[in-house]
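Comments concern the structure below.
A single protein chain has been omitted; all remaining protein chains appear in their positions.
Order as written gives the chain letters A and B; numbering starts at 1 within each chain.
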Amino acid sequence: MALRKSSLNGKSMITTQDLSREEILEIIQVAEAMQKHRFSDEYTGVLKHQSFLMFFYNPSVRTRQSFEIAATELGGHGLYLEPGGMRLKTKDRAGETIEDVAGVMNRYGCGVGIRILEGKLDYYGRGDEILREYDRYLKVPLVSFAHDRFHPCQGLADAMGYRKHLGEHLEGKTIVHQWGHGALARSHCSVQESMLICSRLGMNVRVAHPPGYELDQEVIDWTKQNCAENSAEFSVTNDPVEAYEDADIVYSRNWMSTDAYSGGEFHKEQEVEKAMQYTDWICDEEKMKLTNNGFFSHPMPVDRTHEVTDEVASGPRSIILDIAENRLHVQKAYMALSMGS
Amino acid sequence: MALRKSSLNGKSMITTQDLSREEILEIIQVAEAMQKHRFSDEYTGVLKHQSFLMFFYNPSVRTRQSFEIAATELGGHGLYLEPGGMRLKTKDRAGETIEDVAGVMNRYGCGVGIRILEGKLDYYGRGDEILREYDRYLKVPLVSFAHDRFHPCQGLADAMGYRKHLGEHLEGKTIVHQWGHGALARSHCSVQESMLICSRLGMNVRVAHPPGYELDQEVIDWTKQNCAENSAEFSVTNDPVEAYEDADIVYSRNWMSTDAYSGGEFHKEQEVEKAMQYTDWICDEEKMKLTNNGFFSHPMPVDRTHEVTDEVASGPRSIILDIAENRLHVQKAYMALSMGS
Partner (left out) sequence: MALRKSSLNGKSMITTQDLSREEILEIIQVAEAMQKHRFSDEYTGVLKHQSFLMFFYNPSVRTRQSFEIAATELGGHGLYLEPGGMRLKTKDRAGETIEDVAGVMNRYGCGVGIRILEGKLDYYGRGDEILREYDRYLKVPLVSFAHDRFHPCQGLADAMGYRKHLGEHLEGKTIVHQWGHGALARSHCSVQESMLICSRLGMNVRVAHPPGYELDQEVIDWTKQNCAENSAEFSVTNDPVEAYEDADIVYSRNWMSTDAYSGGEFHKEQEVEKAMQYTDWICDEEKMKLTNNGFFSHPMPVDRTHEVTDEVASGPRSIILDIAENRLHVQKAYMALSMGS
């Protein structure tokens, strides 16, 4: 599949909700072609001698690997910038402004990626504000590497995996996002992105979580609207079992409660303590039997024995490694379409 | 501009003062050509498959980005070595000697860069000693990534910017280096390098700072001598305003006082506290009006509202982003001339 000039050229990606349905499908289709012809000359020169700036406020192994390799396989260089080396202005500390950091990045790189979440933020939503502030000053494309609200590359990788295992037409298929207990107090970004992209592609979207773990109301509203536009259904329940019924995909994942931030702080220990009480909230074989021979999905890293049993995570219906691999392909596709010349 | 065999081949750069005037101009002229033809085949193979070793005792985002990208754009690889991973001998700790570290680097890399300043040093001048000790054992070129005394790449980037905005002939133009208050207790290296290179290129050099912030006497002596050789003028004042008069370039920057080191320690907090008292020492629109419609220059990161107002830093006469971009070009030029085969 030859790369053509795309409407994505020069375009940032903070969430797939900001893209058109056609752009989402274009990225996935190019990713599928890139997977088939991974080291084809068609792709290995797209970012030749170009540098992609990867800015990690929070560390991550998976995101770093997949983006740095994406840049490498497009012929370019992924430049890893670490939190420790930054001298950024914060509310408590003198340092460099986003205007200045972004202004220099425009001169150096072909694109920028930023990861910021959890303890690096004062309140939920601040990460999205920071990314949008960078984007105002950036002339090159900005892509979220996961922030408090969204994780567009994970959503694209998920959707690519569902297409592989459920077929190209996802319309009418059902995904359940089940909150899982666990010791990691994770962000909302992966599950919220999944709700948005799955509903864009016509899937019925279900969410199940204990009281107190409500997701972003605006994301719920967008998901409802996406479902309405695609004749799909949306539902939320507080029951750990009923949402599994006839589901095609089970997406089990811990996320933090609505009390996770207060007084400008992220309260990780309190979140873990609270979450660990809900021992029923785990994806296991028994619940999987209620599904339509469903697949198990998870953005990894998996918190095994909390979010999901080993039996399910390593079982024959688990597609987590396929989805992890897709991260590489969708990121290459997005980068080629937005940053390639 | 084709790269020719240069007297810089194999040559280290600890300060531009160690280079001839012709070598300084050669680097800048090659950098100007590289800016025009950034990804030309002329340059992208110069360090093909070569590794440039980047040794950061102190972290830095700008220097890391610009050198790692420089290596990439020359077809090579910039290898980032972090302070945490080093097991170097120090006065208090068993570890590897500079002789041994450098001896191995000679076998592996095409060149070496080192950054060392502030809290990594026992006293002012120690960083320069350490670089010169590395240089004694290195057979490949060594370039300073900023150390306590000098910052040659910043000086070259500054001069390249002044040529762009003031014209190729800088003789007779005037630059004022104004100390700024601020919360970062910065090193002397950038401003001292600027004094040296500007005076080499025939500019009148002015320095303004409060009492107690005197710069390196040897650098002052060299600057005077450079000025004398180029029919330029040199002056130092303790007045925060008068030096602006008719200046073509205003370079505002905080630097640490003469008391910053004592007892083998760098006293950052005490420095910040002292510096923050001098609230008059800021570059603002009012002072800029005294200049010859001067440009605002700064090596970044800028400590806005302390060293300079937002109005000036983001204003139409600010050339800080051009200069930051120049870091890439002058570094590529120096690396190509010194490390290319």
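To be clear about the criterion, contacts are C-beta pairs under 8 Å (C-beta built on N, C-alpha and C of every residue); 3 or more make two chains touch, one makes a residue touch a chain.
All values derive from a computational prediction rather than experimental measurement.
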item: Residue among B:22, B:100 or B:265 touching the omitted chain; value: B:100
item: Hidden partner chain, touching residue among A:3, A:25, A:69 or A:236; value: A:69
item: From A:59, A:212 or A:264, residue that would touch the chain that is not displayed; value: A:59
item: Touch with the omitted chain, as defined above, among B:3, B:25 or B:81; value: B:81
item: Interface with the undisplayed chain - residues on subunit B; value: 48-49, 51, 53, 76-77, 79-82, 84-87, 89, 94-97, 99-101, 103-109
item: For subunit A, the residues touching the chain missing from this view; value: 39, 44, 56, 59-62, 64-66, 68-69, 72-73, 75, 80, 182-184, 300-304, 306, 313-314, 320-321, 324-325, 328
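We adopt the following convention: only the chains that are shown with their structure count from here on.
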item: Cα-centroid distance, subunit A relative to subunit B, in whole angstrom; value: 40
